[in-house]
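Everything below concerns the one structure shown next.
Of the protein chains in this complex, all but one are displayed in their positions.
Moving on to subunit A:
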Amino acid sequence: MTGLADETEIRNYLDVRRWLEEHHRKHLALLDRFLLELRRGRLKQMDRRIVIHRTVDFLRHMVGSTKWKNPAQLHLLLRGIGHELQKAGYHEPSIGNVVRRIMAAVREEANFDNEHTIDSTGGRLSLQSMLWALPQHVKASRSISSVRSGDHQRQESFADADLVSPEYPAFYYQERSGLKSTVMEAMDEIVNELEDLYKNINEQVVNHIHSGEIILTSGRSKTVELFLKAAAAKKLDFQVIICEGAPGNSGHSMAKVLADAGLDVTLINDSAVFAVMARVNKVILPAHAVLANGSLMTPSGGNLVALAAKHNSSQQRHGIRRSAGQTAGRY
């Protein structure tokens, strides 16, 4: 629908839905379907990388075939989509990380070639630029990351409208030819990193697991499973004690899988974790998410394991996937 430039453009990140409805009905339907799947929690299955793959595919489709014109529009589009996804898939922090990372790629591309205006170091602003730039400039860059995290500490000198519809610096509104391909590259990079994920972690296994040790873990996790299998493949002779993780009892299948791989496993109830901890050398916990203050989100029961280990002064290792996001948090 042609008309004023205002209507074909996204005004702010909350406007994305309306914009999609007017111009890209099918994409809106796709978004809604994805949100539904997220809400149902069906995507997780066994391998949480599926979530990343689906998110990246979805974003690829969104970015690839919608009519955004300049970096500012794309940035707003991504932010809007991210906002929607966050509401539905809040229990999967990795989705937000993926979106943020693509947005960072957009900013990086937009800031590229603009050293005379901004002394850019990877898209971030330096003190000089903050002093010399327009006040909206400062507002725009800060509001992107802080509004999402609900930062209420800042002074109320900025009007609310500015937070919602930030003004980007002027060069953000210029059309750039290489932007789409850059963004697609960034997405490919994310997906490629997932391939090497386990390899990078498992390379370090000899540093952490030695022969004759007793390792304790809780529940079922693919990362930990591959880590331990890699240790077994290196002919290290160790034993594994697995907490079952009631009520889901995912530890039962973990025990079976590891036993089939030839490891010496013992299955115990969650209640026995304190009792056996006196004999355990190391504890390996899977990470659902690592938060900005260093806290760890794990499947239920990880807290008991961690406290017991601390009391018995075992060493703890968090099994984490490699970071794919620059901002807070990892998978």
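Going forward, contacts are C-beta pairs under 8 Å (C-beta built on N, C-alpha and C of every residue); 3 or more make two chains touch, one makes a residue touch a chain; residues count from 1.
Note that in this section contacts and distances are computed from a predicted model.
For the chain that is left out, the UniProt protein name among "TECRL protein", "Translation initiation factor eIF2B subunit delta", "MPH6 phase" or "ER membrane protein complex subunit 4" is "Translation initiation factor eIF2B subunit delta".
Even with one chain removed from view, subunit A keeps its contact list with that chain: residues 214, 239, 241, 244-247, 249, 252, 255-256, 258-259, 262-276, 278-279, 300-301, 303-304, 307-308, 311.
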